[in-house]
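Please find one structure pasted underneath; my questions will follow.
Omission of a single protein chain aside, the complex is shown with its protein chains in their original locations.
Now for chain A:
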């Protein structure tokens, strides 16, 4: 053992030590508390994951939580007992918040689990020793709680020149380390030797302040006896010499560069408590389940150091040290400089709790009010990190985070020396803490927003790609139509030869129809949106135009839906009657060709119009456009003529209506689609023309009207042949169930739309209210009317929803009982029943949602409570009936199942 050279660090202060109080009594060992509270996050990094369940019996030293990732730690039961809860409890944290804790109720026996010490730590690989330390739950006990194995691993980056054991314990009042060195001198030295074996540093130095002569003597005795190479460096008492970077500077004269760790300059620091814990773990196999803690302060009659089990509530320790509640003014976890106030004594001791300071008012008076900074520079003199506290304060106050960072705010160790010396009693450290957390928050927000941006962009790219793909497919289909026509021609006789093949064709068609409906609906939605926007922006012209379009689109969708229902019904019959009938192919061919012409001309026209948009004054272009438009018209005329003739041929060939109908439907649909596309094209042209204020707006408008008319006609035509099909409908009631389901679906969709209407109207009214419009204005704004209408509609729909379902359910229930009686065809009614149950469940959910909504509304608009209450009761009634029904259904289902 040899004396080490001592350097010095900048700044520092000499506050009153107050260490004698807690050293008068010997080390105390408090009794077992009634419960132990073990927070899962006692260390820096990810919280541990619990291994136990409520009700489990654990033995002392058993692992109750394991690490959750790299920067995490294990947790062990401090005594034997039962896990009574895993829940949120108040923890020792400056925020005074709760966190997840494992609660153990001790059984009083304190039975150890089997311990497995690591006897051969000298022979096995260092990685294994580190893993063992991690499993023993060992973390830095100096304050930060950095998992020890991670710190040791970090030390392997560079060859170590110094391994420093931090025994300085510079903060006033705290004597836990002092007591630990006195009590466990040998364990400490053995622990240091184990760690030295793991890190192989050139020098091993214990840094200890000169105010602990007993501890120094004890250490010297043990080291001398063991003839150890470990040095003792007795440093002068100055706060904060126990800071890691300060102690390094004191013992080596080297400064840890800003933003780096001691390991980066070949130095490792460990707290004495950690060294003892390492020794206990390796030689005895004892995990970290207790620690030395100082109980001190004027409010305690028996201040002392205690060896306390982790998880012991502070209140238990206060009782043990005979606290006087009258005197107790502030309860502090940690020391008076770097500790924080506890709002509750229910919080537990954790691995990093080195002191409980129960201070009287006289001892720690409330801080004097803050004054303006007088630029005296005393804070700069005191700062051990050589910062410029007054500059940092300035930047913190003005939220200039970048500048604060530039002035090395993150090198501040929050020692409080600057606040201590400040004559204006500015709580400087609080400002820095606030600024640091703000900066950290901002960084996290940036990370999150970057992620959101990435995801948003990825989604957009995906959607664009999908759209492009669809467009490409559409184009390909368009190109393929002529050749398809030829194919169809060939296929027609084959069709006649194989009558059975027609059935799939019809289902195909119904599928297509469904797709059409979906497309039509989405168009409708878009149009409605546009209309709304236009209304908001008060574009009068557009509004009327759009309204027209919306109603048309609505009609079209309704038509398509009707058709779908019919085709579905007609399908089997069509298949039956199919055999006799060859398709009227030639006319079709011509028709198709003409249509292709129309499309081609349309495309050319579009191109020209685009050019026109770029060069609005080009007379030649305009001429060309007019000629093309004429062409288009003639071509379209031929198309309509041809399709008319197809229609007549079809109605003429009454003997073979069935396939004709489906074929015709297809064609008509294509016609309608083309006509609609034409309408769209013209609309686009119109818009462009409006944009550039072209003179031919009126002409284009005229065109638009014509095109729309044509589209209407076609749609009507589309509807009419369908009606001929309906005549066959009554012949056989095919698949009533599916029709039922379809109707239910439709109803539901209607319902949803009606609801959306109500919502929208409500929102608008709310908006108007928020904008400060008075009642009369709102009355005048037509929204209330709309709201009432929508609500009526909704109510009607809902009534419809519940009644048909009930009746059908009733019949179904009867049907099921019949089925049971017959004990035949069991599967089908059961499936039916399941469907009904599902539907009913959805109805219940909808009703519940509505009640919720109504209640919410009631809260926000108490003035019309009566009407809302009425609504609520009616909805509740509905809900009840639905629920009753549901119960009945389920009951009958179980019956059915039991009977089988």
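Criterion: contacts are C-beta pairs under 8 Å (C-beta built on N, C-alpha and C of every residue); 3 or more make two chains touch, one makes a residue touch a chain; residues count from 1.
Please note the rule applied: contacts and distances are computed from a predicted model.
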In UniProt, out of "Fe-S cluster assembly protein SufB", "Ion-translocating oxidoreductase complex subunit B", "Ferrous iron transport protein B" or "ABC transporter permease", the chain dropped from the view is recorded as "Ion-translocating oxidoreductase complex subunit B"
The listed residue (A:128, A:322 or A:450) that touches the chain absent from the view is A:450
Filtering A:26, A:69 or A:94 for touch with the omitted chain leaves A:94
Those residues of chain A that touch the unshown chain are 41, 91, 93-95, 97-99, 369-372, 397, 427, 430-431, 433-434, 436-438, 440-441, 445, 448-453, 455-456, 458-460, 752, 755, 759, 842, 845-846, 848-849, 852-853
